[in-house]
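One chain of protein is taken out of this complex; the other chains stay put.
Residue numbering begins at 1 within each chain, and the chains themselves are lettered A and B in the order written.
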Amino acid sequence: MTPADIEIPITTRAWPLYRALVGLGLICALIIVSAYQLTAPVIERSKTAMLEQAIFTLLPTALSKHAYRLTAQNRFEPATDKRNSARLIYAGYDAAHRLVGFAVPARGMGYQDSIELLYAYGPEQQAIIGLQVLSSRETPGLGARIASDPAFLHNFARLDVTLTPGLHLAHPIEAVPAGKKLAAWQIDSLSGATVSSRAVAAILRQSSEFWLPLLTTRQEDFTRGAPHRDLADG
Amino acid sequence: MEHHTATSPTADDSAGDTDVFITGLWRQNPVFVQVLGMCPTLAVTNSALNGLAMGLATTFVLLMSNTLVSLLRKAIPRQVRIASYILIIATFVTAVDYIIQALSLELHKALGAFVSLIVVNCIILGRAEAFASRNSVRRSLLDALGMGLGFVFALLCLGSVREILGSGTLVGIAVLPDGFEKWVVMLLPAGGFFTLGLWLMVFKRIKREPPRATETQP
Partner (left out) sequence: MNETSLWSVFVNASLVNNFVLAYFLGICPFLGVSGKLATASRMGGAVTFVMIIASVCAYGIHALLLLIDAPYLQLIAYVVVIAATVQIVEMFIKKTSPTLFRALGIFLPLITTNCAILAVALFQTNRAYDFMQSIVFALGAGLGFTLALMLMAGLREKLELASVPSLVQGTIVTLISAGVLSLAFMGFAGLGA
């Protein structure tokens, strides 16, 4: 049995210190890199699958999708590096390679932590036609219901986001108290989760004010040479 | 870091293996007796499952870091030991973060940044310094297992009480009748403080001896 008080080496020279730290650094690097190498493909795959599923649920008529990135010149170009999610949106196409809608990721502050959403925009309907909560850390049983409550999610089956000729939202999206929804651009809040409901409304309002004018004015970026399904996956 | 050694008396060298194990699990339960390492974990105990996941992740890091620290105990000079321990712990936390992501993205999202915060859990550094740095690998493993399971037990206690009273369910299965008015406050941060306070009270009563000097513990 080892005694409890093993002499921990004490040294005054610098060389053993460097040796110990560099050696330890190497061991740690080995562990981290192998953990990353082993898990990265699995994580990548499940993330892609999750996003794909969300997009095709939001755009049920779409058979293929393609990722586009907004360039600094305010144009959309097919995205090549999909790991970088900045300024990325997805366009969905039907069997005839016609554009059926966009899936737009958005994020913002919820009650306790940030909420990540994916919403579908139908250019023909001029409306948000679906919403999925990708991640949230809202309180279980209260705010977390924004991701699952059917009545709440029904708000987004057709949420009016008509643009004025000046390319602003005609009626900014707003959350109203539960059961008080009167207009097509209002969201019935969840009772008991007003803050989370309002957060969703704010995220959608900000995101749609940014993206919709661009999506409307740059339609040709998406119609020109809509990619084939076999090219479009991923 | 001397206070860790001073305030968390461990099974000394004369103690048997079972003793090493039981000490962490019960006698010196990290949460209920030593009141340590709650910061990064209390926030995710609003359901039993989240508490369990967080506890297991912490146990994994504790096991690995105790093993490596114990293996290298003769190779790490005293002056750089704390830096080395932090490096080792951060390595395993990064690994566990990726493992959780690979196992379930859902779970990873539910735990959020709090997985990474395991790195600053006082228990892990405390065990590395107070136990693993001066004991054999086998005993360090036992110590980590005891402390880790003690931690899991504590988080489960907290998580299940909060879930049962707050949402009327346990691990997602309804356990209370429909007529029960849910104590929403239990799911909120305030409920975390109350539940921890109540459990500490229960433990103090059971043990019939007040926890020593919790005042000065980090």
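Here, a contact is a pair of C-beta atoms (placed from the backbone, for glycine too) under 8 Å apart; a residue touches a chain by one contact, two chains touch by 3 or more.
From a predicted model like this one, the values you see are computed outputs, not experimental measurements.
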Among shown chains, those touching the left-out chain: A, B
Absent-chain contact - pick from B:43, B:132, B:145 or B:164: B:43
Residue touching the undisplayed chain, where the options are A:68, A:111 or A:185: A:111
Residue in contact with the excluded chain [from B:93, B:110, B:145 or B:164]: B:93
Residue in contact with the excluded chain [from B:56, B:120, B:137 or B:156]: B:120
Contacting the left-out chain in the complete assembly, out of A:72, A:86 or A:182: A:86
Interface residues of chain A (partner: the chain not displayed): 28, 32-33, 35-36, 86-87, 107-109, 111-114, 194-195, 198-199, 202, 206, 210
Positions on chain B contacted by the hidden chain, ascending: 1, 3, 35-36, 38-43, 83, 86-87, 90-91, 93-94, 97-98, 112-113, 116-117, 119-122, 125, 185, 188-194, 196-197, 200-201, 204-205, 210-211, 214-218
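Everything that follows uses one rule, which is that only the chains that are shown with their structure count from here on.
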Where chain A and chain B are represented by their mean Cα positions, the distance between them in whole Å: 32
Chain A - residues contacting chain B, complex: 1-6, 8-11, 16-17, 20-21, 23-25, 27-28, 31-32, 35-36, 38-40, 42-43, 46-47, 50, 113, 135-137, 139-142, 192
Parts of chain B lying in touch with chain A, wherever the complex brings them together: 12-13, 46-47, 68, 72-81, 83-84, 87-88, 90-92, 94-95, 98-99, 101-102, 105, 109-110, 112, 133-136, 139, 163, 166-167, 182, 184, 187-188
